[in-house]
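Read the structure below first, then the notes.
One protein chain omitted, others in place.
What follows is chain A.
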Amino acid sequence: MAENKTELLAVLQLLRKYNLKGTEDRLKQEASLTDVPDNIQTESEVSSVLAAYKSEGDPLTYETAYVELRRFVDESLDIYKHELAMILYPVFVHMYLELVYNNHEAQAKKLMEKFGPEQEHYYQEDITRLAIVTKRDEMSGNDLTDTFKSNEFIIRISRDTLSLLKRHLQEKKQSVIMNIVNEHLYFDLYEGVARNKTQCEATAGAMTGEARRQDNKVKVYYGLLKEPDFNTFLETKPEEDDDMDPDAPDKPKKKKAKKDPLFSKKSKTDPNAPANDRMPLPVLKDIDKQEKIKALREASKRVCLNAETLPSVCFYSILNAVHSVTCAEISDDSSLIAIGFADSIIKVWSLTPSKLREMKPAEQLKDIDRDADDVLVRMMDDRTAETCRTFTGHNGPVYRCSYSPDKTMMLSCSEDTTIRLWSLHTWTCVVVYRGHLYPIWDVRFSPHGHYFATCSHDKTARLWATDNNQPLRIFCGHYSDVDCVLFHPNSNYIATGSSDRTVRFIAYSEYFQY
């Protein structure tokens, strides 16, 4: 009856749309539908309800129809075969859902048992999930069936292949398949030769079919950002030295001689790089530049691995953690390791002989000479040196930690739907970011700091800035959990991976109106 009511409501909606007042009133009277609110359903819902799987088709014809389609695919010419085979899976899924929707449970199960295992291996996981739905009631509110119902399955197809398919369908007059193809499949037509098996498989497998060709036409600036000019930085720096330390006049000369080969070649601009101001990034402080230079120097000392120079590998084991480690993150200079545990704590170990120190309290910080070279060292309290520190605050398993590029902060995300920002100076929690509705699977700092991205069970990914407790952007579009997120090295893009078997590459910087 409930189902009937929605249908009646949908009809009412339709009548209202075409302004058929009399009929509408009669219907209301007849179905005793009083006080129906206006605009209960949007137009799309009307059509979806009317179209959804309502089929008068004989449940017994489905199997023969599928077998016939499969035979047609098998017997077609090799060049079209693989592209044609792409429609088998969506047709199979929608057949199954139609059967389930029309309460032909036995036939649906039979269809699933017979043809489920022969679908491509990359669909098997979804098929397993689909197979548990065997009743009409179970279809509502189910992610997977909702996705199939409300989205067209996109298949890229060459003109020749499509005409071949259409001819076949018209000849055979298989109403079942005709319906499915018309209602639920979208053919993204292209001119040219049909694709071969590898080309098809390269893009197949997602829950909603392939990406439209139109979707991936946007220009991507995949180059790296232009590095700030270290030469000028290095040049100014020695001058300061000169001012302060006139006793060492030979120092700057040495530095100038040394720096040139390493940093001068960097000044060329990559044509594919985005403009540096395309995305507002934090301004580098002197200390950051120093760090960068240090990292560059380190990188230049790296030795290529080959048969002569074999790698050395250090193996870290966590002892006495009974199945409770959920994530581990080593900082990029291999000085810290952060381990997240299922019992909500995070432990940070120092991997170098230098211990983890806490910052001095504010009263003592006042007394420190701020101009001293080693001010950062002086800020730290030697008495608090420890090799391991624990962060307590989360309320569920910690799924990922991420260091800020300058290694003064760390982010963590957890099952408790919060993201926490921890200071690696005071060893306390600084900010709690709330916004996600469901467990957060991944968090990543932007390679340039300041921004970070998260993704969650709530099917969204979000972009945040550390200074704002609201997300800057919410990225919707995935049909299932967003499992992982990663920044492009130039911080202009985010890639998200989801359980709907798609990767989305998000260009968010267009929308920044600074």
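Here, a contact is a pair of C-beta atoms (placed from the backbone, for glycine too) under 8 Å apart; a residue touches a chain by one contact, two chains touch by 3 or more; residues count from 1.
Everything that follows uses one rule, which is that contacts and distances are computed from a predicted model.
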UniProt protein name of the chain not shown, from "Transcription initiation factor TFIID subunit 6", "Signal peptidase complex catalytic subunit SEC11", "AP complex subunit sigma" or "DNA replication complex GINS protein SLD5": "Transcription initiation factor TFIID subunit 6"
Which residue of A:Gly396, A:Pro447 or A:Pro489 touches the chain not shown here: A:Gly396
Sole contact to the chain not displayed, among A:Asp25, A:Asp74, A:Glu113 or A:Asp382: A:Glu113
Footprint left on chain A by the chain that the document does not show: 112-114, 116-117, 127-129, 131-135, 138, 142, 309-323, 325-327, 337, 339, 341-342, 347, 349, 351, 388, 396-397, 399, 415, 438-439, 441, 457, 481, 483, 499
